[in-house]
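Removed: one protein chain of the complex. Kept in place: all other protein chains.
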Amino acid sequence: MIAVHLPILQVVLPLIAAPLCVLFRARDLPWAIAAVATWTAFAISGLLLAQVYSVGVISYEIGDWAPPWGIEYRIDALNAFVLLVVSGVSAAVILFGRDSMLAEFGRSREYLFYTAYLLTFCGLLGVTITGDAFNLFVFLEISSLGTYVLIASGNNRRALLASYQYLILGTIGATFIVIGVGFLYAMTGTLNMIDLAGRVQAYGANTTIVVAFTFLVVGASLKLALFPLHLWLPAAYTYAPSMVSAFLAATATKVGLYVLVRFVFTIFGPEFSFVTLSLGLPLAILALVGMFVTSTVAIFQNDVKRMLAFSSVAQIGYMVLGISIHTMLGVAAGLMHLFNHALMKGALFCAVGCIVYRVGSSRLDAFAGAGRRMPWTMAAFCTGGISLIGLPLTAGFVGKWYLVLALIDRGWWPLAVLVVLSSMLAVIYIWRVVEVAYFRDPLPEAGPVEEAPLSLLLPTWALAFANIWFGIETSLNVSGAFAAAESILGGFGS
Amino acid sequence: MVLTDAIAAHFNYWIVIILMMTGFYLVIAHPNKINKLIGLTIFQTSVFILYISFAYVRGATAPIIVEGWDDYVNPLPHVLILTAIVVGIATTAVGLALVVRIHRAFGTIDEDEIQPLLTDP
Partner (left out) sequence: MNAADLILVAVFAPLVGAFLILVAGDQRANLRDTLMVLASVATFVPVATILPEVSAGGLPRVDVVEVVPGLPIAFEVEPLGMLFALIASFLWIITSFYAIGYMRGHHEGNQTRFFACFAIAISAAIGVAFAANMFTLFFAYEVLTISTYPLVAHHQDSEAQRAGRTYLGILLTTSICLQLVAIIWTWFAAGTLDFTPGGILAGKVTGPELGVLLFLYMYGIGKAALMPIHSWLPAAMVAPTPVSALLHAVAVVKAGVFTVLKVIIYIFGTETLRTTGVSEWLIYVAGFTIVAASCIALTKDNLKARLAYSTVSQLSYIVIGAALATPWAIMGAAMHIAMHAFGKITLFFCAGAIMVATHKTEISQMHGLGRRMPFTMGAFLLGALCVIGIPPFGGFWSKWHLVGGALDAGEMLVVAVLLISTLLNVAYLLPPVLYAFLLPPKPDDHDLEVGHHQHHGEAVALHSYGGEGHGHRDLEKRGGIREAPLFCVVPLCLTALGTIALFFYVEPLFGLLYGIIEAGTVTK
């Protein structure tokens, strides 16, 4: 009986848990509520994925109002995959967050933090699961509002500036999406994604449709931090609390990518987007330029979180490059990298969070001597780093391999060579951290430092280990990505 | 004249465009953070007007079923915009809260004055 209502429970449980955090604010209760809600959501997303693989597309009508008049939650292989990624990494990060947030934020307002976290989490899940275009906007804004609060919780006063900048840019992006949806509604009279797909694709290259397409693509690109619309991301990830950086790096941009994919592939259709409007080329160019520029900028950063933030923008470039190829291999590669990158950055940011917990800063200097004093933390960092570089038998390799396959399959082999070469840039900036950690003596002002507590290490290592696991046992990420790609491409693309 | 006819026929869209650009300009050009938020609100409002103006049907009445009327104005965009207005208010509230905190932390809310206060990370 409950199984039928899983789609709505996926969103509603975190939503209800949020005010519970305000009510039960004693000691660790807010965190416990948040953790239970996150893990329940993770379990539900696992069940939904299994259901989609066995039964096919799940359609759930809110309030029993039939679509297209009612709002429909529609789960196919694509959003089931993304749901799993988002809730999975969140499950690890929330365990990490307990001691990390306590140290960085303090007990007195902790319940407000977890309330915002749960609202963000609910919003992200809602964006992914909904089958209604305007509902997507609403959930997107719910998650964004929560994100602004989460980022502003950082210790540094620059977190406030970062949050404000993200608020301005994020709202513009969301407003663009609303404009796009509005034009689509004006042309078709419906907001249901599947219904929209049928009607929009029947129109072809109508001016309004093209304008709507543009607004939607730009709006989604802002949310997903595609170069050059990534300007909000470095400051936001750097000054946010460690747990928030890990959480956002693994979820927010992934959901942004999902929004782009959903609009471009499902609603407008690959035929219209890539053949009529030639979206592939500009996306690929922006992705490639973004990859190289931001990787290079990452090398020169003195703060490790900022470095990882720029690295995230570069990795998003890989994902978008895969999508822009719009063949089965390409889209699957992009989605695979979505999965892998969430694991990679989750592990890396959590490792940095351990350093921040003990040393108090995420600057490169703070890592000095960490190799000796916090060996497990640095080992997790190195594992995430190796996966980022893309050595075989790590998750990062799998995504890059398929991306190279997709590029060569399309005949764009110079781009394939560029993708391989760009791994060298990752080697350099990961290398800087490794060298400081293992070769420099600890700073005297850092004081005595010991290994991070188990409560932080275990989630970090769970994510780091997942990088290796999914680099060897690739059935989930590979077949999941291919199933998702198939569901949105239909028969398009060779 | 053709031009005035064009403007008159689509005056709602013109208003939307003017408001949108005004708001956008405020966001970009003004260094004062509250002015930016005002610009953002104007920007969002233009979109609200866009939706609502879609909804209007000439010669129709309010969307309450009444005898003798066959045409009703489309209520759905109004509903959507109510939601969007709420979202907009929430965003403005968060934004203003941030501005208050920024003022407390930096002593000013003018970006040009904050810039030099930022030390290197």
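Labels A and B are assigned to the chains in the order they are written; within every chain, residues are numbered from 1.
In the analysis below, contacts are C-beta pairs under 8 Å (C-beta built on N, C-alpha and C of every residue); 3 or more make two chains touch, one makes a residue touch a chain.
The structure displayed is predicted, hence computed values, not measured ones.
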item	value
Omitted chain - touching chains that are shown	A
Contacting the left-out chain in the complete assembly, out of A:Leu49, A:Val244 or A:Val398	A:Val398
Contacting the left-out chain in the complete assembly, out of A:Ser221, A:Thr474 or A:Ser487	A:Thr474
Residue among A:Leu112, A:Ile408 or A:Leu476 that touches the chain left out of view	A:Ile408
Residue ranges of chain A at the interface with the undisplayed chain	386, 389, 391-393, 397-398, 401-402, 404, 408, 416-417, 420-421, 423-424, 427, 431, 435, 438-439, 471-474, 478
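Here is the rule we use: only the chains that are shown with their structure count from here on.
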item	value
Rounded Å distance between chain A and chain B, as computed from the means of their C-alpha atoms	28
For the chain A and chain B complex, residues of the former touching the latter	134, 137-138, 141-142, 145, 148-149, 152, 157-158, 160-161, 163-164, 167-168, 171-172, 175, 178-179, 182, 185-186, 191, 238, 302-303, 306, 363
Interface residues, chain B side, partner chain A - complex	24, 27, 33, 36, 40, 43-44, 47, 50-51, 54, 76-77, 80, 83-84, 87, 90-91, 94-95, 98-99, 101-102, 105-106, 114, 118, 120-121
